[in-house]
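The complex appears here without one of its protein chains, the remainder shown in place.
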Amino acid sequence: MSINLDELVDRFGGQLIGDGSIEVSGFAPLDKAGSAHITFLTNPRLRHEVGNCEAAALIISPKDNQLVGHLFKGARIVTRNPYAYFAHAAQLFQSLKTVPPVPGIHPSAVIDPAAKIAASATIGPFVTVESGVEIGENCLIEAGCFIGRNAKIGAGCHFFPRVVFLPECQIGERGVLRPGAVIGCEGFGFANEDGVWIKIPQTGRVIIGNDVQIGANTTIDRGALSDTIIENGVKLDNQIQIGHNCHIGENSAMAGCVGVAGSAIFGKRCTVGGAAMIGGHLSIADGVHITAASVVQSSVTEPGVYSGFYPLAKHADWEKTAVLTRKLGSMRDRIRELEKTIHSLTKTKK
Amino acid sequence: MSINLDELVDRFGGQLIGDGSIEVSGFAPLDKAGSAHITFLTNPRLRHEVGNCEAAALIISPKDNQLVGHLFKGARIVTRNPYAYFAHAAQLFQSLKTVPPVPGIHPSAVIDPAAKIAASATIGPFVTVESGVEIGENCLIEAGCFIGRNAKIGAGCHFFPRVVFLPECQIGERGVLRPGAVIGCEGFGFANEDGVWIKIPQTGRVIIGNDVQIGANTTIDRGALSDTIIENGVKLDNQIQIGHNCHIGENSAMAGCVGVAGSAIFGKRCTVGGAAMIGGHLSIADGVHITAASVVQSSVTEPGVYSGFYPLAKHADWEKTAVLTRKLGSMRDRIRELEKTIHSLTKTKK
Partner (left out) sequence: MSINLDELVDRFGGQLIGDGSIEVSGFAPLDKAGSAHITFLTNPRLRHEVGNCEAAALIISPKDNQLVGHLFKGARIVTRNPYAYFAHAAQLFQSLKTVPPVPGIHPSAVIDPAAKIAASATIGPFVTVESGVEIGENCLIEAGCFIGRNAKIGAGCHFFPRVVFLPECQIGERGVLRPGAVIGCEGFGFANEDGVWIKIPQTGRVIIGNDVQIGANTTIDRGALSDTIIENGVKLDNQIQIGHNCHIGENSAMAGCVGVAGSAIFGKRCTVGGAAMIGGHLSIADGVHITAASVVQSSVTEPGVYSGFYPLAKHADWEKTAVLTRKLGSMRDRIRELEKTIHSLTKTKK
C-alpha cells in the first residue's frame, strides 16, 4: 500500500516542492532509501547524503532546504519539524499495514456479567475482567490481561499481553500499556512497631490521563490515602517504578529503569534519563531535565539540565580516585593549613 | 460501617480521653477529617492543625497530648506509637469494607490432581497448580498465577494476579506477593570455558518465612546448591532483584529497584533505600541502614546509616567536578609538593 505526496501534505501540512502524484510506500534512512521510499533529514551531519539519496521524496526543514534541498533529485516536503512530520507519516504507513483487530470477546476470557465492555472493543484469550469494570470503544486488551474491580479504561486504549490493571484505577483515552505493566499495586507503606513492620492499607487509586504510554514491566503504585496521578501525555519507558502518591506532570517523559520514590511531584515537560533515581517527598519544577543515572534527593526548583554520577575510569584509576574521594576532608584541611602558613610567611592580609 | 472508640481501645489499647461510644468510619488526614473520621498526629510540624481539626477522634502520643491535646475538640486515644496504632486500626477499617473472597477453585484453573488445596482457599481464573503443591487455609491465589511442582504455601497467603512461584519453593503464613513477582527462578551461575558460558544447574530452593511481603515484578532466585532464605517479617518493594543464595534477616525491609547480588547475607532489622545496589558474597550486620541509590561493595560490620552516591548539580557544574574527580590524584600530589616546599621554606619540623 502506498500514499501520494499530495495526501501526505493534505494530512500533515508542509510545502510540497515537486510532483504531488508521486506514490511512496514507507520510510527508509537517507542512505538506504529507494525509489518507493520517503526519507527525512534531521541530523546536520547527514546533509552530505542528500545528493546521492535515491528516495522518491525528502522531508526537510526550511534551513536545510536552503542549504542542500536543491541537491536532492526527488520531491521535497519542507516543514518546520521534519522529525515530528516523520513520526506522523510513519504512524499513517503503519496503520495501512496493520490489520485492525476483530471486535469481540475471546471465548476463553472470563468477564464478570457486571462489566461494561464497548461492542467495538477486542478482548483476547485468558483475559480476566472483574465486576464494575468499564472498557471503552475500540480498546484492544490482549491475551492474559487482568482488569480489576471497578477499573475504568477510556476509548482506544491498547493493553499488550499480561498487563495487570488493579481495582478502582482509571486511564483516559488512547493509552498504551506494554506487556507486564502493573498499575495500582499497593504502595510500600508500613509503620514500625518495636522492630516489626505493620502494614498501612493503601486505599488510594492510580488515575491516568489521556495519551499516556507505560512500558513493559513498569509498576505504578496506588496512593495510600489519596491517589497517584499520571497526567495527559506522559510517556514512561520499561521497568520504571513509580511510588505511591506520586504526581507526574503533563507531557513528562522517563527512560527505562527510572525509580521514583513515594510522594514525588513532577512538573510538566520534564525528562528523566535512564536509571535515574528520584527521592520521595520532593518537587521537580516544570521543564527540568535529569540526565541518565543521576540521583535526585532534594527538590529542583529551577528548570534546566541536572546531573550527578561518578565518572567511569579504568578500574585501577577509579580505585585511586575513590580512596581520595573519601579523603576530601583531609585534602581540604591540608589546603587550609598551607594557606595559613603562607599567610604568616607573607605577612599580608588576604 | 463504623466502629466506636471503646472497641478500638479494646482491640489495640491506648488511653481513651472522651466518649467511648463515638462511632468512626475511617481515617482522614488532620486537615481533611470530618465528624465521621478518626485521625492521628505523628508529624510535629502538624501540631498547629490540631485546634482546627474536625475529626471525631485523634490518636496522639503522650508528649503531643501534653502539648496540644487540650486544643482538640473531639475524643483522644493516647498511645506510645500513634503511627502503628493508625496502621492497626486502618487494617480493621479495611477488613470491614472488604468483601471476603468466596472459597473454591475457578473452573478455568488447571489443578493437578496430586495437589492439596485447603477447602477454605480461593483459586482464581487461569491459575496453574502443578503436582505435589500444598496451598494452606484461606489462601487467595488470584488470576493467572503459576504454582510449580511441590511448592508449599502457608495459610492466609495472598498472591495477586500473575505471580510465578516455581517448583520446590516454600512460603510461610500470611505472605503477600504482588503482581508479576517471580520466586525461585534459576540463579545466574555459569562457568567460563574458553570464552563460552557453561550453565551451572541451580538446584536449591527459595525458602520464605511468615508475614513476608514481596513487591510487583520483584524476582528472587533459587539457590545454586543450597537455598535462598527470606526470614520472617521481611518486606520487599517492587522491582527488587535478590540473587541466588542470599539470606535476608528477620524484619529487614528494602525499597523499590534494589539489587542484591548472589550470596549476600543481611542481618535483622536492616533497611535499604530505593535503587541501592548490594554486591555479592558480603555480610551486612543487624540494624544497618543503606540510603537510597548507594552502592555497597564490601561487608558492613557495624550498625548505622551508610551512604554513597554522587551529588546532583546543574549539568555544567557536574561536568567540571566530574573532570576534577578523575584528577584527584594530581590534586593530592600538588598539595604534597606545596607542603614540601613550605616545609623547606619555614625550616620547621612538622
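A few remarks follow.
When the chains are written out, they are named A and B in that same order, and each has its own residue count from 1.
Operating definition for what follows: a contact is a pair of C-beta atoms (placed from the backbone, for glycine too) under 8 Å apart; a residue touches a chain by one contact, two chains touch by 3 or more.
Quick caveat, the model's predicted, so the values are computed rather than measured.
Checked against the full complex, the one of A:14, A:215 or A:243 touching the unshown chain is A:215. Within the complete assembly, B:320 is the residue of B:11, B:97, B:116 or B:320 that touches the hidden chain. Considering B:122, B:170 or B:239, the position touching the chain not shown turns out to be B:239 (whole complex).
Residue A:233 is the one among A:132, A:167, A:233 or A:303 that touches the chain missing from this view.
In the full complex, the hidden chain is touched by chain A at residues 27-29, 81, 83-84, 86-88, 90-91, 93-94, 106, 108, 124-126, 142-144, 160-162, 178-180, 213, 215-217, 233, 235, 237-239, 251, 253, 255-257, 268-269, 274-275, 292-293, 309-315, 318-319, 322-323, 325-326, 328-329, 331-332, 335, 338-339, 342, 345-346.
Residues of chain B in contact with the chain left out of this view: 108, 110, 126, 128, 144, 146, 162, 164, 166, 180, 182, 185-186, 188, 190-193, 195-201, 203, 217, 219, 221, 225, 239, 241, 243, 257, 259, 261, 275, 277, 279-280, 290-291, 294-298, 300, 304-311, 313, 317, 320-321, 324-325, 327-328, 331, 334-335, 338, 341-342, 345.
Just so it is clear, only the chains that are shown with their structure count from here on.
Centre-to-centre separation between chain A and chain B, using Cα means, comes to 27 Å.
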